[in-house]
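Excluded from the complex is one protein chain; the other protein chains are retained at their positions.
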Amino acid sequence: MPERDLDVAEMPSLTPVSTMEPVDLVRADGGVPLTGKKARQGKLGVIGWLSISWLALVTLAAILAPILPIDDPNQVTASIARQPPGTDGHIFGGDGLGRDLFSRIIWGGRSSLLIGTLSVLLGLVLGGLLGLVAGYFRGRADGVLTGGFDVLLSFPQLILALTLVTVFASGEGVTATRRTVVLILALGVVSIPVLGRITRANTLTWTQREFVLAARALGAKQREIMFREVLPNVLPAMFSIALLGVAVVIVAEGGLSLLGVGTQLPRPSWGNIIAEGRSELRDSPHIVIIPTIIIFLTVFALNYLGDVVRARFDVRESAL
Amino acid sequence: MIRSRRRHVVHTAADYHQSGSRLLEVDDLKTHFVTPRGRVRAVDGVSITLDRGRTLGLVGESGCGKSVLSRSIMGLLPSTADRTGSITFAGERLDELGPEALRSYWGTQMSMVFQDPMTSLNPVMKIGRQITESLEVHTDLDRGQARETALALLRSVHIPEPERRLKQYPHELSGGMRQRVVIAVALACGPQLLFADEPTTALDVTVQAQILDLLNEQQRERHMAVVLVSHDLGVVAGRTHDIAVMYAGQIVEQAPTRTLFAEVRMPYTEALLRSVPRLENASHTRLAVIGGRPPDLIDPPKGCRFAARCPYVQDRCREEQPPLIEAETPGHLFRCWYPVGTDAGKEALERNLAAELPQAAAAVTGELAVEAS
Amino acid sequence: MEGPFVASTAMRGRWIRGAAAAVALALVVTACGGGGDDGGDSGSADADAGEVTPGGKVVYGLEAETADGWCLPEAQLAISGIQVARTIYDTLTRPNADGEYEPWLASAVEPNEDFTQWTITVRDGVTFHDGTPLDATVVKNNLDAYRGAYPGRSPQLFIFTFSNIASVDVVDPMTVMVTTKVPWTAFDAYLYGSGRVGMMAQAQLDDPVNCADNLIGTGPFVFDEWVPNQRFVATKNPDYWATDAEGRQLPYLDEIEYRPIVEVAQRVNALDSGDINAMHTSDPLTISDLQAQDESGEISLTESIDFGEVTYLMLNSSKPPFDNIKARQALAFAFNFDDYNAIRGKGILTRATGPFAPGNVGNLDETDLPGFDLEEAQRLVEEYEQETGQPLSFSYTTTQAESTVADAQFWQQAAEDAGMEVEIITVDQSTQIDAALAGDFEAIAWRNHPGGDPDEQYNWWQTGSPVNFGRFDDPDISRLLDEGRSNPDDDARVGIYEDLNRRFGEEVYNIWNYYTIWSVATAPDVHGVLGEGPTSADPFPGLAVGIPPAYLWVEQ
Partner (left out) sequence: MPVLLRRFIHLVVVLFCVTLFVALLTSMLPGDPVNSIAGFAPEEQKEQIREQLGLDDPIPVQYGRWLSDFVTGDLGSYWTVTGDRPVVDRVKDALPVSIQLMVYAQVLALVVAIPLGVATAYRAGSRFDRGSNFTAFGLLALPNFALALILAYYVGVQLGWLPVTGYVAPSEDFVEHLRRMAMPAIALAVGQIAVYMRLLRSDMIATLQEDFITMAKSKGVSPRRVLWRHALRPSSLTLLTVAGLNVGTLIGSAVVIEVIFSLPGLGSLLYESITSRQYIAFQSLVAIIAVGYVMLNFLVDVLYAVLDPRIRHARA
């Protein structure tokens, strides 16, 4: 009998390699996403494609704003002040100062999307990293980092952002771009502790799982375990919270605009359009309603796609 | 050991006698799963019967559908599952029952013991609560009586200091201990049928024997029917009345345990028997291996599903799927054109040996079937 | 719209539209003879309100809280603070229907021939709410406190305003003699001080700790309770010394409550929903909404620009680019008031030709202030750039309140259409005050100069005065101011201040925008908003410094 080296794949599994039979693996066609049956298989489905096209539309419009055939967002014309949507040539009508609401919303997209995504990214990267370290190493590292989170968190977010903007981006010689950069940093700093603490909480539960102990037993370095073993498990939760964070930040910028420290006017953002339009709620509510719908569609699409993506990675099936 | 006091259960004692010893009858059960890549035919036409007080062993490699079968019978399937075929339990057609009616069977008529004790118990709920819960749901015992029953159950599964255990959490117990609790939970309402889905796979060997003895003991006392699911022939060999061997979603051989080991007909069963290490072998004996992999369950091969890996394979095997046919001893069915131990079988093997078929050579070198222990 | 020139602590939450309560730091409203025509509508007549029914309560929505309280000599009250002060305290004099000052708490206020000595006869039989009598000594102590000559009180603003007083002496128990350094024709108006110069009881005057929130006056209502940012409650003063024209005992109401509701939209909501039954606002867009509600009878609206303030763009004449008259004129030509009125006022604004509102002495229908002429503006911009070799660019400083920023963007657009470059600097309230004081601004949104007598503007426009924020140094204006202050002849003063007005038009030190409209909206069953004059039933028409609460009444 020729000596055959054992091909591991052919070894009958006397002891279970994994508790799931292949059929389970096959059946485990995805967690339970937001969508209906089809998306349960991680497919996009109608709403998925709608979300993608909406996000593409909004982002493209924001990027191409300078070359799009739309009015100058800051052009004041008395005749269209507070005109309802659909007046000739102005699809969304005019805002309180007689500027074309449609172009202001497109240009507003630039600031809002930028601020929304970058500050949450900052929070995700820094906050996530610190949270991971705090949750994994515990002990003194955890104490120090949680202390740091507490310091930032005990400062009411809106007031912290207001102070940072007033100190670094108001007064003489402040350009709108600098104000937007400081806003991104301020809102980023504000979201670091939130994402940090959530990541820490998730990491805590995962580090108790056997496979982490097993990896450690196999002599893997701490850093490897953290990034290769724990992070992939914590990432889905962080990812969906980050997407939620984008929505919260875009709306928070509105609050800041109300306090006068949002995107520097006359540069528009969805937040400051709503802030400026709030006193016109009684007779021309469209100035507030339309940007709100735009924000709603964008954040809904973002979180919806987030779910579908997550459904692809999450392998287990609900048992209930 | 005191028998757990008869509980006041929805189904009166009369139901049992009237349906005689036949407890469970499954006819042409098919469970398919809707997945992105198509319909997975996990259980593809299975028919079995089980009498009260008897144990049926379900054996097969990982992915042969044995777990899915037991869950399908109980109805514990996710929403992507699509189940057909009839399931009759104590004279009642389960497959026609709505979710509420079916639920009244769970725990009281049939219950399940899962494989991994580490994850089968709710990590944040006290052991006591997890046992008394099913009593609360199904019976009208008050807290005190429920607590007494729980203590009795813990003692019946040989857990030391039951009072203290009630207040403890799962992570404070060892693997073996936890599996005992899982069994206690499963037996709380005195089910007539117990599915044990690889109950000992996650445990070390010494504890395995204790748990299996415990299961047998409980079965005898409660005159319970048990379906013991395992991939390990050794576990099934000594503890079951009948054995059904599953392969790729179908039963390929079924017989009383002793007959199966003595008069094996299905080449797959023979290969399984040969791959079990035996005490009398020298320590370095190479283990016999079944080459190849189980077939893809989305579009299984036309003929016999074991053909690709069968030493006895002939052209017919690849073309036509053999039906389950009766062997000499009654109750012994198998699904093969050139069964082991028959002339046709021998000739087929010679032909393959001559033709230098790889899996044929491997089959010859191993010892023959293991003795029923 | 308004660059509220304000004692900052008095303004709360000014980030909110319309809350920019200009403190209207008009120190004094001074009468000075007739001549002030009664221009501008003075709100709906209350005549047909039927017979007055005493009793009941009014809840009055204010646009801001007065966080620092009412220690009058030291306080810097905005209109909300003034309204409360006029509820608890009386002033020695009060303006009548023509904006002339007649004695009120004082029974007589007589100047000597050359206006260097004023004799104040204190009304007798008047007691403070704590029962102490009103006499010459208390009046003297009050006046000394205002001019910073009373131990224990340290006013900042009033020192400045009353610096022209040489001495205050008690002649007899009920008579006080005030001697001024320089003849002071408008001193009787300064005793009113836009309703700020109330007489405080001796106990409050000497209270080192609670002077701000332990209010004791002689006024129509007695202080009951003040919970900052919630409510200020005062109850009827049963033995108030004053009666109305028909001799009825004042005040009509049993109780009045002031509630600061900073967001103007919410103040209107509160009125419509019945939370409050009176409110004030100077926000043009809100006033135009209230006008609609007035027509439909849901509310009753009283509005007025008489004796009011003016909203304007103040230019810094001490540094480029606005040290050059061409630059100032260019910006004035670039400003299209009709567009501004349509967008920012829904058409209800009246263009301001000068700093004097209708009713004020010196008010003119026409001045040389440039009107909207885009070509002229562009021509001047080019001339400026050739002359100086610099592009005509400037910064526009404003607070963060949404309405002020909207105005900034309007001005920015107007200037850019004419070829100028504009940077909008939005700052919070404190920084804006610093910018004005330090002069580090080029153009700043502003609102000021209420009051009938132009002498009151002396300090804002006199060369070298620390509060001449625009820092213009105009010999003519300085001369006219001095002449106007001490010239006893009323007609001559009218000519002087009309010249002053024209001078502003020619030099364009400030670009006057519109006369600020003040309005008081009440529930339909609330009447007596304008009240009555000191000696006759005809009321003083102005609303810029609040209303006399004694005359408010609710149909019972």
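In this document, chain identifiers A, B and C correspond to the written order of the chains, with residue numbering beginning at 1 in each.
Please note the rule applied: contacts are C-beta pairs under 8 Å (C-beta built on N, C-alpha and C of every residue); 3 or more make two chains touch, one makes a residue touch a chain.
Because the structure is a prediction, the values reported are computed rather than measured.
Seen in the complete assembly, the chain not on display touches A, B, C. The hidden chain makes contact, of the residues C:Asn210, C:Thr463 or C:Ser536, with C:Asn210. Of the candidate positions C:Ile287, C:Val427 or C:Ile477, contact with the unshown chain belongs to C:Val427.
Remark: the omitted chain is touched by one listed residue; of B:Asp140, B:Glu172 or B:Glu319 this is B:Glu172. The chain not shown here is touched by just one of C:Ser273, C:Ser296, C:Gln386 or C:Gln556, and that residue is C:Ser273.
In the full complex, the hidden chain is touched by chain B at residues 74, 76, 103-108, 111-112, 114, 116, 119-125, 133-134, 137-138, 169, 171-172, 182, 185-186, 188-189.
Although one chain is not drawn, its touching partners on chain A can still be listed: residues 31-37, 39-40, 47, 143, 146-148, 150-151, 153-160, 162-164, 166-167, 170-171, 193-194, 197-198, 201-202, 204-205, 208, 236-237, 240-241, 244, 247-248, 251-252, 254-255, 258-259, 271, 274-275, 278, 281-282, 288, 292-293, 295-296, 299-300, 303-304, 310, 314, 316-320.
Interface residues of chain C facing the missing partner chain: 7-9, 12-16, 67-69, 71, 74-76, 154, 156-157, 160, 207-212, 227-231, 259-263, 265-267, 269-270, 272-276, 427-431, 433-434, 437, 466-467.
Keep this in mind: only the chains that are shown with their structure count from here on.
Geometrically, the chain at the heart of the complex, using CA-atom means, is A.
Within the complex formed with chain C, the chain A residues making contact are 74-76, 78, 81, 96-98, 166, 170-174, 258-261, 264-266, 275-276, 278-283. Every residue of chain C that touches chain A in the complex is listed here, in rising order: 15, 17-18, 264-265, 285-286, 289, 338-339, 342-344, 395, 399-403, 405-406, 408-410, 412-413, 423-428, 431, 440.
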